[in-house]
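Okay, handing you the structure first.
Note that one protein chain is taken out, while the other chains of the complex remain in position.
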Amino acid sequence: MRNILQKHLNLYFALAVVVFSFGAADSMAGGKAPKPPKQEWSFDGMFGTFDKAAAQRGFQVYQEVCAGCHSLRQIDFRHLAGIGYTEEQIKAFAAESEVTDGPDDEGEMFERSGIPADPLPSPFANDQAAAASNNGKVPPDLSLMNKARIGGADYVYALLTGYTDPPSGIEVPEGGSYNTYYPGHIIAMAAPLSDEGVEYQDGTKATVAQQANDVVTFLAWTAEPEMERRKSMGLKVLIFLFIFTALLYRVKKVVWKGAKLR
Amino acid sequence: MSTNPSKKFKNPMVNWIEYRLPIFSFLDNSLGSNYPTPKNLNYFWNFGSLAGITLGIMLVSGIVLAMHYTAHVDYAFDSVERIMRDVNYGWLIRYIHMNGGSMFFIVVYIHIFRGLYYGSYHAPRELLWMLGVFILLAMMATAFMGYVLPWGQMSFWGATVITNLFSAIPLVGDAIVTWLWGGFSVDNATLNRFFSLHYLMPFVIVGLVVLHIWALHVHSSNNPIGIDAKTEQDTLPFHPYYTVKDLYGLGVFLICYAFFVFYAPNFFGEPDNYIEANPLVTPAHIVPEWYFLPFYAILRAFTADFFLFAYTPISWIMSAKLAGVIAMFASILLLLLMPWLDGSNVKSSKFRPLYAMFFWIFLLNCVVLGIVGGKPAEGTWLYIGQFTTTYYFAHLLVIVPLVSRLEQPKTPPESISAAVTSTAQG
Partner (left out) sequence: MSDTNKSAEDGEEEEKTRRDFLFTTTAVVGAVGVAATAWPFIDQMNPAADTLALSSTEVDLEPIEEGQSITVVWRGKPVFIRHRSSEEIEKARADDDANLPHPESDAERAKNPKWLIMVGVCTHLGCIPLGNKSGEIKGEYGGWFCPCHGSHYDMSGRIRKGPAPTNLPVPEYTFLSGSRVKIG
């Protein structure tokens, strides 16, 4: 009886192994697009912080390249203090935008220049307008892009730098582009970045890789503006908890010594 | 008036209150020298109090989040992001709540499997166990509705898929689904009622927990050897012994919890839920939160060619879809019958090696079901899901009743103190 059960158990473990190996195979075959290569990011790890200079360059890339189609709805101008802009700079950015406000005393809407509390302007009034101008596909909002895709920052970077000529035999339909890392490979967005496509104010050479790195750093910040505070607070909390738990462990030992004597 | 009530405690203020509201003797009866607890409880017995504390954390963080959340399809997603960005410590409170859900299920699942291993459902603790199953069901309902509130893609499509289950009910199914939705799809009305019920359900859980603890305190805790305490030798007062032990366990638990909150806050989540709900675009594959995956796998195992469905009379009376729905609910409700399915007169699996082995296989089976639940229901995954689903029910309906009645258990020690002394010597 015991033997049979042992066999049953072995069989079960074998099955589990099969399940796990299928899992590995599945992620290779099912995803089609290769796994985006791991990049080094300033915001990685327990002590990661945002590279503010890169994030500011990334903001420039966003404004000059992405903002034509992609909104950044969750970000107000005032938030930009988080990547090191001063109040004056933020006011100046905001003042460049026109905001429809109102209604005034006559019931009319009016235009005014933006203030730091205003959101970054969206390129389209609504999704329908966005789709109409982009071959029927709505360019997604970028505020949470790094959190909203499997692979996060690495994926967004791989996508931005992953435009190639299609392999022979693959037909790219009108209005589409071939991207190694996009699931299904045919992406509606044409390659957005080009060498020297922007001229960096700080003189950094604007290669595609550099721009992708900068804009991904910027988007890492838009997705998780709380990250630096979160990680530094987390360290303090964990240190506290380790000390407190060690003390509780001692207390438990001391109290239970009494139990053994009872 | 046989005893002078004002003499009971040393502190006169305490006595003054005690005479009018006997809250101190109540506390003493539930925690102090008047509540004897088996002295051999191991660390698996920490998970009950951990579950209670997690429930408290969820209540507090949830009430706070509700102060900032807007239950409207146009604003829900943005209001959550406003919490993350603009509300003071909003990101912290939201991540505590979000990860707290997963922590709650981890703790409760360990608590349940501890009960299964040590036979904690045996007489006279049947009602205690059944109340626990009802708590699990209430938790599931709460978690499901809570996941809808951020109004991301997974929120929306998860809600759509799960509410659609009820359409499998013959004749009235569609009417029930429309009633649940308050419309013809998951929409604003659905979001509002889910918010209302998500706020209500935790208090129902608190009520069930009170009953659960009340029932626990009648016969006290089960223990690793499953022999109830007989003499004072076998017990310790809950306070201070188990309060300090529980506090130490709490410290370890909080370290794990804090790690996820601060360093991997989205580990248990789905990236798709950071995309605002869009009723016109379905995500590539819809997966529920990890704690539902085993049940999701059971739900999806029932296809028309699944032998449990195809070769049994079930197929004459219902669709495969309905069979899947019934199986999913049955997989939890069957646990209610554990006290009677297990016919052994020895509780703890420590003295039932064969039964213990099947326990571990069952646990592994549940893990595999969970993995299957996260994969697309096709090809090999479907077959593995169907096999493990069959085994799940076979364990509860065949293996447990048979093994518990046929296996000759080892003889447990005479008493808790005898067991403790023998391990101390050995």
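First chain written, first letter: the chains are A and B, and each begins at residue 1.
To be clear about the criterion, contacts are C-beta pairs under 8 Å (C-beta built on N, C-alpha and C of every residue); 3 or more make two chains touch, one makes a residue touch a chain.
The shown structure was predicted, so the numbers you read here are calculated from the model rather than taken from an experiment.
Colleague: From the list B:Asp86, B:Glu126, B:Asp187 or B:Asp228, which touches the chain that is not on show?
Modeller: Touches the omitted chain: B:Asp86.
Colleague: Would you mind spotting which of B:His68, B:His217 or B:Lys321 touches the chain that isn't drawn?
Modeller: B:His68
Colleague: Using the touch definition from the top, which of A:Met46, A:Ala92 or A:Val254 touches the missing chain?
Modeller: A:Val254
Colleague: Taking the full complex into account, what residues of chain B touch the chain not shown?
Modeller: Touch set of chain B with respect to the missing chain: 60-61, 64, 67-68, 82, 85-90, 92-93.
Colleague: What does the interface between chain A and the hidden chain look like in terms of residue numbers?
Modeller: Contacting residues on chain A, toward the hidden partner: 76, 78, 115-117, 240, 243-244, 247-248, 250-251, 254.
We take it that only the chains that are shown with their structure count from here on.
Colleague: Could you tell me the distance, in whole angstrom, between the mean C-alpha positions of chain A and chain B?
Modeller: Distance between chain centres, rounded to whole Å: 33 Å.
Colleague: Inside the complex, what are the residues of chain A that reach chain B?
Modeller: Spelled out, the residues of chain A in touch with chain B are 2, 5, 8-9, 12, 15-16, 19-20, 22-23, 26, 30, 46, 73-74, 79, 140-141, 143-144, 147-150, 152, 183, 223, 225-226, 229-231, 233-235, 237-238, 241-242, 244-245, 248-249, 251-252, 255-256, 259, 262.
Colleague: Can you name the residues of chain B that touch chain A in the complex?
Modeller: Residues 39, 78, 81, 84-85, 91-92, 95, 236, 240-241, 244-245, 247-248, 250-252, 254-255, 258-259, 261-263, 265-266, 271-272, 274-276, 284, 354, 357, 361, 364-365, 368, 371-372, 375-376, 380-381, 384, 387 of chain B touch chain A in their complex.
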